[in-house]
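Excluded from the complex is one protein chain; the other protein chains are retained at their positions.
After this line comes chain A, so read on.
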Amino acid sequence: MQHCDDLAHQKLSFWNDTGKTGISAWVFSTDHKRIGLLYLYSVLSFFLVAVTIGLLLKIELIAPGRTIMGPVTYNALFTVHGVLMIFLFIIPGFPGAFGNLVMPIQIGASDVAFPRLNLFSWWLYLIGAVTIIFSLFTGGGPPDTGWTFYVPFSVKTGTNVSLAVFGVFIVGFSSILTGINFVTTIHRLRADGMQWGRLPLFVWSVYATAWVQILATPVLGITLLLIVAERLLGTGLFDPARGGDPILYQHLFWIYSHPAVYIMILPGMGVISEIFPVFARKPIFGYKMIAFSSLAIAGAGSLVWAHHMFTSGMSDTAILVFSFLTFVVAIPSAIKVFNWVATLYKGSISLEAPMLFALSFILLFSIGGLTGLLQGAAATNIHVHDTQFVVGHFHYVIFGGAGFAFFSAMHYWLPKFYGRTYAEKPAVVAWGLLFVGFNITYFPMILLGLKGMPRRYYDYLPEFTHLNQLSTFGSWILATGLALMLVNLSRGLLKGEPIGRNPWGGATLEWTTQSPPVTENFEQEPVVTHGPYDFNGAGVP
């Protein structure tokens, strides 16, 4: 790497200190920064494939009837889009990439607690991903069940479901090991003086996420194994004709997959909690409540799985209980939003790219959260169930929330690890295109759902045409913004201006080390004497 020739006064960074060269210096490295970048490159590759598929789906929906593909292809493509985005991008993306890159530095550790296990997790992720990709081209062709693999269809369909769910099982195992590694790291490897009350809020959110990974993923694991057993052995556990109960499958599936939503969003909230104080030049408002609300979201979020099943056939009491618990999750989420907004109050706000993404996160996530409440209430849920409204809602939460936080984190932290930075103006233009394109793409879906257009259908009635066309048009703006952002980032990180230790004036530990950091993260062991948002104590000019 020719990264810091002009920064000769610096110590060798983690990019060029190793004895090994070439690809083996990366794929067999136990350095958490290299593993974090490996995760980043792999999740972004799958993200781009899934984006392309998403664009194809939107083109199909530009007009009623068949446009560019038939219904069978459409079913396969939306399944693959969902599986790639959920299991290979957003769930492993945040903990794998930014959890690995940033969390150990923020707590003052030289690496995670189990570096070799960390590498093994990435390998498992890759093996699982290859298995999933392999399942698309072998056997009966790509699975067409939707990413939820609902029985009985997933048992009856002739497509390659068994291999795909086995791949997801392997990826899930990788997620569990990452969670174990992170909890242990945060408990055991904090620097001297890094008390729990001084942990950066991103670390708190990674901590809460890691617990969800540990406690929820095994249930998904067994559920997926049960699908394979059902398909291969005919165990009949979910087959009503043989006494089984398909609703039990849905319970087991959502016991994992609803908490998984919090694996996707919690680290994103952590990123926002880091960026607001730095770009408003103010200590965060309500540090303890933000830290606590991450744990509360992880806890309460694990008790609400059955709100996905209001129309599946449950007792009215169960619906009432799960509806109530779902509303409970809104409380810690709202605590966070209020505290972020209060942090901005009378702040000296600097509107640079990470901050723009963070600000738009609040709006998009709030729309996503509020449309979620509409579905948490049983009466409105029955009206919008399985419509485009749901599709709009979860894209607002997962793309508008977790995705925009991911982009924010990329602009905020990646310069640290490359030692160079992107160009500001294209970054702002890309943000504008993404924000506008996002809303034009997904807001029409919310309206379409309210009017009654079902999700997962490749055809629709003529009265839905205009909104669908608008949505497809928006997806092109969105894609343009994405392309501009990725080009600008990769150009800047490889050839841009070198940055110093602390370009944003942050007070957390990662800004005290050189950019890019040395292999052991710090030139000397840090001793923490102040909180993460105490800008006076940080000695920042």
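Everything below uses one rule, namely that contacts are C-beta pairs under 8 Å (C-beta built on N, C-alpha and C of every residue); 3 or more make two chains touch, one makes a residue touch a chain; residues count from 1.
One rule holds for everything that comes next: contacts and distances are computed from a predicted model.
Between the listed names "Sugar ABC transporter permease", "Acyl dehydratase", "Formate dehydrogenase biogenesis protein FdhT" or "Cytochrome c oxidase subunit 3 family protein", the UniProt record for the complex's undisplayed chain reads "Cytochrome c oxidase subunit 3 family protein". If you put the hidden chain back, the residue from A:20, A:66, A:156 or A:187 that touches it is A:187. Interface note for the absent chain: among A:219, A:280, A:430 or A:445, the touching residue is A:219.
From the options A:16, A:45, A:67 or A:235, the residue with contact to the unseen chain in the full assembly is A:235. Residue A:252 is the one among A:252, A:319 or A:453 that touches the chain missing from this view. On the side of chain A, the interface with the absent chain consists of residues 108-110, 113-114, 117, 176, 179-181, 183-184, 187-192, 214-215, 217-219, 221-223, 225-226, 229, 233-237, 242-245, 248, 252, 525, using the contact rule stated above.
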